[in-house]
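What you see is the complex with one protein chain gone and the rest in place.
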Amino acid sequence: MKIEYSPLEMMAIACSRRIQDDDIVFCGTGLPLLGAMTAKKTHAPNCVVFFETGALDPVLLEIPLSVADSRVMHGASHNGGLADAFAFMQNRFSGPKVLGLLSGAQIDMYGNLNSTVIGDSNKPTTRLPGSGGACDVASLVGRTMIFMKHERRRFVEHLDYLTSPGWLQGGTSRQEAGLIRGGPVAVVTTLGVLEFDEKTKRMYLSTYYANASVEETVKNTGFKLSVSRARQEPSPTPEELDVLRTAVDPFGLILD
Amino acid sequence: MKIEYSPLEMMAIACSRRIQDDDIVFCGTGLPLLGAMTAKKTHAPNCVVFFETGALDPVLLEIPLSVADSRVMHGASHNGGLADAFAFMQNRFSGPKVLGLLSGAQIDMYGNLNSTVIGDSNKPTTRLPGSGGACDVASLVGRTMIFMKHERRRFVEHLDYLTSPGWLQGGTSRQEAGLIRGGPVAVVTTLGVLEFDEKTKRMYLSTYYANASVEETVKNTGFKLSVSRARQEPSPTPEELDVLRTAVDPFGLILD
Amino acid sequence: MSSSKLMSASESVKRFVNGGDCLSVGGFTINRNPMALVYEVLRQRTKDLHVVMHSGSQALDLLIGAGRVSLLEIAYGANGRLAPTCVRFRKAIEQGTLKVEDYTNYQMTLRFMAGVMGVPFLPTYSSLGTDIIERWGFSTDMRSSNPQLPRKKLAVTEDPFSDKASQVVLVPAVNPDVALIHAQKAAEDGTVRLEGLTFADIEQARASKHVIVSCEELVSPAELRKEPWNNSIPHVLVDAVVHQPLGAHPTACYLHYDYDMEHLLKYKELADDDYQFENYLKEFVLDVDCHDDYLKLIGTKRLKSIKATPELGYARRDSDL
Partner (left out) sequence: MSSSKLMSASESVKRFVNGGDCLSVGGFTINRNPMALVYEVLRQRTKDLHVVMHSGSQALDLLIGAGRVSLLEIAYGANGRLAPTCVRFRKAIEQGTLKVEDYTNYQMTLRFMAGVMGVPFLPTYSSLGTDIIERWGFSTDMRSSNPQLPRKKLAVTEDPFSDKASQVVLVPAVNPDVALIHAQKAAEDGTVRLEGLTFADIEQARASKHVIVSCEELVSPAELRKEPWNNSIPHVLVDAVVHQPLGAHPTACYLHYDYDMEHLLKYKELADDDYQFENYLKEFVLDVDCHDDYLKLIGTKRLKSIKATPELGYARRDSDL
């Protein structure tokens, strides 16, 4: 029997699979949050969800629509303010344990993100919301996973504004800039999952979804993409889909 | 009718008289605290008592024996931690409103204090408790008042260790060192009250108690003391003494 | 003992907010924006504001849309998933009518903290290697002529305690002229208690010269002073206390009400059109006398629908279905 699922569901599940049981998962809202909630309700029951607004390990009875939604804190172990939450990520003991889930309007081959402006930063064609906590998370936590719509205009050779640091100019440039740890480990897109070469820190295609293909991925990427290591991402299991649809987003607030 | 009173009572009252109704009074324990409590119960009902442990504007039902005594916080408007309390003193809006009450083992002619060591700092004859918050208060608040036993060995030409800054080397040296405000305005001793020359910032005798004299003060000071501006400190009024004895320290915890 | 600081929103803004002020607005995206106070700032035609905040949303968007903001230092302008970028914020920057300086949420928080602590800067590793450091929104000329702007956006320096070359970003302090905060509880003496998420409200208040606090519940000083360690701002730092239930509408206030999703979505649509935005501003703010009259426009039915379930602090979604 073939199981039907949407690209958004596949993304949430691809994310979920990459979350480990001992991760402290920094979440924004939307799909990344669904990924974390799915992980927690399947293979990683001990992972801890954490928001920049300070709520740590809440019981998410309903999906928050902002990290400032009162829903992020029910049953949490602690709610500090922003100062506390970001200190937790910069701290030498807790910071390395945090997996940050991020997204952006543009991404380059080293996983750097733009969420500030499209066009000239002093007279932009499109103004975006700005960093918020994204640059902080990308700078400070142990590792990050990025969510992107896989479109050519988003996967660009040069960002219009480098808001959140990935591997900067690749190689050892991130450490050389003074960033103390971290960097992106995966980019979960609407077509597949990209990872970064251990040495060059350039993005390559790691997996493509059953509904997508290597060619489609290449066509929708604005820079040269290595695909030699690409394999197919396993389709969602019935359990994964069931948890996502009935326990994580029953009202289809994000998935519909 | 002659009113009997002790030197300690006179000190507490001399302090009380120099507290203004809009002061936020940083208190340690002991006599300075009695001074602040007396002021609050007489001419300065709106002055706010404040401890480095964070309690602001408490109702002091009993006299605390340490700034960490649980008695410092009953009915307070706020209890932050140390970080909060010291930030309050360094803050550009609240800091200038704070009057700090301090004491020390040694004082020099510019109102600098030593509460760290007697003798060589690496091999002291006597180890004292250390700065605690004294150096912070002396550095950061709008003005300070100092309590001292008036003894020659305490009023010294050279401190063994400069723990808490007064007017440093006098004149404009305090500002030149980078301290943003503050400095001592009075030294309340067992014999009288000393103040600082507006220009040179050298200590001079401002008032002597009725039970003491100018000569006694000079004899007990280890550096040359200007006395030309000295007048007699008015004796405690019956009201001042009554408040101090019955409402402030009824068990004689400090006064006896 | 302390005299009462209780006054109307109108009186508080008249006394403590002036044209040209550096204004800090509390809350975070769709939560606890001090809307009643900001509506009053709009009504009093206060101009030429310099706004400093971290994650701005509804309050900020109205101030910008009404043309009251000339300088903005900020990390984020969005209404959560209800407006991925605040509409009037976006338009004003795209049209070049608003000068903006981009920081991160942590950096803005550190700027307030430095202001609280009375130090010129605080350090962080965040943003090393990014355009947050490289690109400045304000020119050196602007900076040197305005004492409320830091001389430099950020400064990168060497860590003097490290053996090896190690860089750190210094973030400049900010001390706003006035902070507007909406709290769950306050007392007439100025003691304030926030419940739930506090964001950077405490830092924003403590860094500012003047603080206006509106509150859902006005309680006695004695009640708040029973547990002083649970209070958020001491009375001496607060200039005005405004008792205004539903004072954060259409944003949320934990334990009291949820954000008004319908209102915010409608606003987002209207805000996209200049004429309709003007009408919205007139209808809901400028032509209204006070916040209680504004709440009448919203209507009791809507307000009832966003009322918080006590044990959750927000309005249960399934209860609407």
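Odds and ends about this structure:
Which chain is which? They are A, B and C, in the order written, and residues in each are numbered from 1.
Here is the rule we use: a residue touches a chain if its C-beta (ideal position, glycine included) is under 8 Å from a C-beta of that chain, and two chains touch if they have at least 3 such contacts.
From a predicted model like this one, the values you see are computed outputs, not experimental measurements.
Contacts of the undisplayed chain with visible chains (whole complex): A, B, C. Residue C:Thr124 is the one among C:Ser12, C:Asn105, C:Thr124 or C:Thr191 that touches the chain missing from this view.
The chain that is not drawn here is touched, among residues A:Ala12, A:Ile63, A:Ala76 or A:Leu241, by A:Ala76. Within the whole complex, the absent chain has one touching residue among B:Asp69, B:Glu195 or B:Asp242, and that is B:Asp69. Residue-wise, the contact with the chain that is not shown comes from B:Ser131, picked out of B:Ser131, B:Thr144, B:Thr207 or B:Thr221.
One chain of the complex is left out; on subunit C, the residues touching it are 117-125, 150-152, 155, 157, 159-163, 166, 168, 170, 172-173, 194-198, 227, 229-230.
Those residues of subunit B that touch the chain absent from the view are 29-30, 52-55, 61-62, 65-74, 79-83, 86, 90, 112, 116, 121-136, 139-140, 161-165, 168, 173-174, 177-180, 251. Of the residues in subunit A, those that touch the hidden partner chain are 24, 45-46, 48, 55-58, 73, 75-79, 87-88, 90-95, 97, 140, 180.
One rule holds for everything that comes next: only the chains that are shown with their structure count from here on.
Taking subunit A out in thought, with all other chains where they are, everything left is connected by touch in one piece.
Among the chains present, the centre nearest to the common Cα mean is that of C. At the far end from subunit A, in terms of centres built from Cα atoms, lies B. Averaged C-alpha coordinates give centres for subunit A and subunit C that are 28 Å from one another. Subunit A and subunit B have Cα centroids lying 57 Å from one another.
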